[in-house]
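One chain of protein is taken out of this complex; the other chains stay put.
This part shows subunit A:
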Amino acid sequence: MIKHFLNLEWKQYFRSSYWQKNMAINILMVFFALYFIAMFLALGFGLLFIIKETFPDQDPFVMVNGFIFYWIIGDLMMRFFLQKLPVMSVKPLLTLPIKRSTVVNYVLGKSVVSFFNVLPLFAIIPFSIMLIRDGFSTSMVLTWMFTMIILVLITNFLNFIIEAFSAEKELSVLPIISVVGVLFGLNYFGVLPMTTLIGDALMVIANNPILVLIPLAILALCYAFNFKILRSKLFLDSSLKSKVTEVNAADLSWTKRFGDVAPFMQLDLKLIWRNKRTKSMAFLLLIGVLYGLFFYPQPMYREMTFMSAFIGIFSTGFFLINFGQFIPAWDSGYYKLLMSQNIKYEQYLRSKFILMVISVVLLFVLGIPYVYFGYKILIAHFAAAIYNIGVNTHVILWGGSFNRKKIELDKKAAFNYQGTGAVQWLIGIPLMLVPMGLFGLVNWLAGFTAAVALLIVLGITGIVFHKKLMKGITKKYLDSKYKMINAFSQDN
């Protein structure tokens, strides 16, 4: 049976148009994976030396065990955002003579070979080898290694339990935040010293191999719990019964002042607010506002004035970039309708344009408090906002005419690469690097004022030629009409 499942998945993966069309992303992913493997290997081999160098009077083994708690917490966080329970299309299997438990065991078993579980091995095993070479007792180190592997698997299954709970919540990050927060808080305020507790436990187990049964039992428990959750979901009615959501209707009559664009703006606002993927994107606005706080509190960045241009472009353009790069793919689900309806393409695009301009202005206004870190920052942000409005909006709309990838709106947002293609990577160059480079160069040659003036002049030029630019962009969209319709009607 497992053989059949593997065969099915192999075909599903390599025959999906996603794979065939997205070589660039796949290569990038492999590259990331190799990078992380290299990092972990370096950590595994080097850790012992580093600790010995820095803390010559401490037992490195004890020290490492003291940090395992933080590893678990960090691992759990990473997994929550990046790792998903492997998906399998079970519907066609349900009516075939296959036991439900086989399917569940297969899905859970498959999650074990995830990259997230393999990666730690690249650190754990070299570190164990180094320990043994350093004269630690072989049996103790091997027991420790085994325990660590079990620990990784426990985190693996624990994460799926947390995810199962978060799937039911509107605020999906709440469960993970509370679990991690409570654990961290207990440790930090000394209520329950998790660091030493886990560290000591690992030491004890390492010295008494028989106690390995305890983490094994925990692992079995986690597995069983996952099994129970999954099995109960494995009935047709849970996938057939569509979740009916209550309509949230807001009064959007204020859009009327934008005239003939109003119906499209209302549609866009509903699009953003009523779909999973776009909704979480709206929350990204918050990140856009707070983005500067990563940099400005550090005097080092405040000295580099060209950084404020970069941060300005990024933070005032956060929504612009995230929303704009998938125009018109957001509407890919009903693109045929739009194309056969009585609409002017230019109105459709102008609605998106106005939305992006509003977001830039809003983000700039919300970012005014950054003046606290120096008035120059505010000026740079202002120039960046003008540049975003005048140039980047048009650039991203133009780039959209190359979009050929469908987006399914009800899929999750974070780390969802659906709809991403080479266009999204390439468009980043004129969008971010060009203004940054120009600003940096002029700033270096002629000073801050000239650099700010340049961005503003470019921005205003864009605003002045708005009508003309839109005409060109509209033509571009019309030219690729048939290609887009064809691409958007294909399933990934």
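Keep in mind that, in the parts below, contacts are C-beta pairs under 8 Å (C-beta built on N, C-alpha and C of every residue); 3 or more make two chains touch, one makes a residue touch a chain; residues count from 1.
Convention: contacts and distances are computed from a predicted model.
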Next item on the list: Mind telling me which option in "Biotin carboxyl carrier protein of acetyl-CoA carboxylase", "Cytochrome bc1 complex cytochrome b subunit", "ABC-2 type transport system ATP-binding protein" or "Multicomponent Na+:H+ antiporter subunit G" is what UniProt lists for the chain we can't see?
Entry: "ABC-2 type transport system ATP-binding protein"
Item checked: Touching the absent chain when the full complex is considered, from A:I150, A:L267 or A:L469 -> A:L267
Checklist line | Selected residue (touches chain absent from view) among A:A201, A:I343, A:V361 or A:A453 | finding: A:I343
Next item on the list: Have a look at A:T138, A:S232, A:T449 or A:N486 and name the one touching the chain we're not showing.
Entry: A:N486
Next item on the list: List the residues of subunit A that touch the chain left out of this view.
Entry: 242-247, 249, 262-263, 266-267, 270-271, 274-275, 333-337, 339-343, 409-410, 482, 485-486, 489
